[in-house]
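Missing here: one protein chain of the complex. Every other protein chain is in place.
Per-chain numbering from 1; labels A and B assigned in written order.
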Amino acid sequence: MKNPAPILRCEGVGKSFEGFTALSDVTVDFFADRLTSIIGPNGAGKSTFFNVLSGTYRPSVGTVHFEGKDITNLEQSRFAHIGIAKSFQITNLFPQLSVHENVRVAVQAMHARWSLWRPRAHFKEVVEKADALLALVGLADRRNETTENLAHGEQRALEIAVALACAPRLLLLDEPTAGMSPEEARDMMKLIAKLHETRAVIVVEHRMKLVMGISNHIVVLHHGRLLAEGSPDEIRTHDEVRRVYLGSAI
Amino acid sequence: MNSPVDPARLSISVPAAAPVRTRLKGLVEISTEHRVVLALAFLVIFPWFAPYEALAVNILVFGLFAVGYNLIYGYTGMLSFGHAALFGLGAYGAGIPIAKFGWHVLPALGLGILVAGAGAAMIGWFATRTRGIYFAMVTLAAAQVVYYIAFQWVAMTGGEDGLRGVNVGVVNLLGLHLNLLDPRTKYYAILLVVGLALWAFSRILQSPFGAVLEAVRENERRAAACGYNVRRVRLLAFTLSGLFSGLAGALYGIHLSVVPIETLHYFTSATVLMMTLLGGMGTFFGPFVGAFTYLLLADVVTVITVHWQLFVGGLFVFLILFFPRGIWGSLMHWAER
Partner (left out) sequence: MTFDLFLLQFFTGLALGSIFVLVALGLSLIFGLLTVVNFAHGQFYMLGAYAGAFVLAWTGSFWIAFLVVPLLVGAIGMLCERVLVRPLYGRGIDYPLLLTFGLGLMLLDGVSMIAGTEGVPFDTPAGLTGAVNLGLFYFPKYRLFLIVVTALLLIALWLFLEKTSYGLIIRAGALDSEIVQILGVNISRIWLVVFGIGIGIAGLAGLLAAPMRGVFPEMGIPVLVEAFVVTVVGGMGSLVGAVVAGLLVGVTYSFTAFYFPQMAQLSMFILMGVVLVLCPRGLFGRAGVLG
């Protein structure tokens, strides 16, 4: 997947809320062939940045381009259709639907969503794709459970499956290992690395060890501004970054 | 919006539970799969043990009204306080052609449905720009507008006195000679229409669109992230709801031979909400259970006192505090545990 043009580019992105500036003047290029992680101490603006990239917020200033197209003012519901999917920091699923249905309805969004007459099971393609995704994240045997009955790690995996439903070319993950045990986190990271083989992935994380392990490129935010970006080695030895993360093991 | 009730799911997991519970669950599964047939079977034999015919027809009509309401409240999570407008639009939409222009009942029904659907689309266009409590307020205000217009437009609607002369006597349909003046025949004719509507409703729920409604109710943000245009979904749901509720209204007018202005009154909106709550939101049988219970209770109460709003209000309060799942909903919830 060697592509010289950036898959996602933001220029001069800033975001303010009623006088409080969460982001200012962030210009970053994301490339499909390198897994990029966005890191920064608490309050750095990572979540806000994620929300701008993934369409929850419109930036106050600046532009965002996806595959060359301007998506700065694109409505949230269009993102899945143009090939951008995301997972949320706090597990955000359809609580009372079954595991299978969670993914199925997400896949359906790309297919037969307006059909009023035929039963859902009729659209076999949708059902099969959903099952395939469940198998991919290791939840095939939990197919008929309600999401409420899943363990936390399983819910996060389901979150990924739902995000994958729209066959995205860019996957945005907001702290995918939040609340997970070390083994679960390692499994998640393996899954993410595998996913990166076939699509662009951008991860927001604050667990440095995990980030260093799988990222090809790291973007560091601080006080809403771009502090540094580079390869893991460059960031590891970056003076400013070390100062900002004073004390935390890199 | 929070929804306290489990929806009528198609795939229900069967955990390792006590044999009685499993059998009950099995029953629930079967009843869900064949819900239309079961509902109709019950309604077909209903007249034999209903206290009197008019009550039976009212249950059909208001049951259908509540079914339409349930589509948006129970299944999509949108609380509307203006559904009387859709009911009334259907009633006047069918009643006026019959009373004033001598139309045959079937095209009049069709027109009633269309008028209600168009009204729902218009009201919905405004209302779906808002969510949650705003939505409730806007629908209430919209219904007031419709009420006000009907009240003033005496030439068409009869104003305060209602629309009189919605007389459907004998209907010649497909060679059948139906005398709708006979209460039994009227009941079964209306049941036929309601049955078809219920079947259509069930198809919609099972369809991919039905899945979208559930998704939007469960988690709107997630649905949008998956690519659903939530506003458009809601608008379509509201319009569909208008079609069903409007049909109910049209049937009501035909049943009474009169369209009272009260069909547009906010109390009618409250009544349908009450029935849906009473029966159980988001369940297929709930609305009919609710309509049945409410109308029966109302009948009993009006014998005792003229102050039945007090009773309705008290019932509301009681339900919200103790049985938010309603009768059928509570049964379902217990059975599925």
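Observations
Everything below uses one rule, namely that contacts are C-beta pairs under 8 Å (C-beta built on N, C-alpha and C of every residue); 3 or more make two chains touch, one makes a residue touch a chain.
Keep in mind it's a predicted model, so treat the numbers as computed, not measured.
Shown chains touched by the hidden one, complex as a whole: B. From the options B:94, B:111, B:315 or B:332, the residue with contact to the chain not on display is B:315.
The hidden chain makes contact, of the residues B:130, B:167, B:185 or B:330, with B:130.
Although one chain is not displayed, chain B still touches it through residues 1-2, 4, 79, 126, 129-130, 132-134, 136-138, 140-142, 144-145, 148, 152, 266, 270, 273, 277, 307-310, 312-317, 319-321, 324.
Here is the rule we go by: only the chains that are shown with their structure count from here on.
In whole angstrom, the spacing between the mean C-alpha positions of chain A and chain B is 42.
Across the complex, chain A is touched by residues 3, 6-7, 9-11, 13, 203-204, 206-212, 214-215, 218-219, 221-230, 236 of chain B. Only residues 54-55, 75-81, 85-86, 88, 92-98, 100-101, 104-106, 108-120, 123, 126, 144-146, 162-163, 165-166 of chain A touch chain B when the two sit together in their complex.
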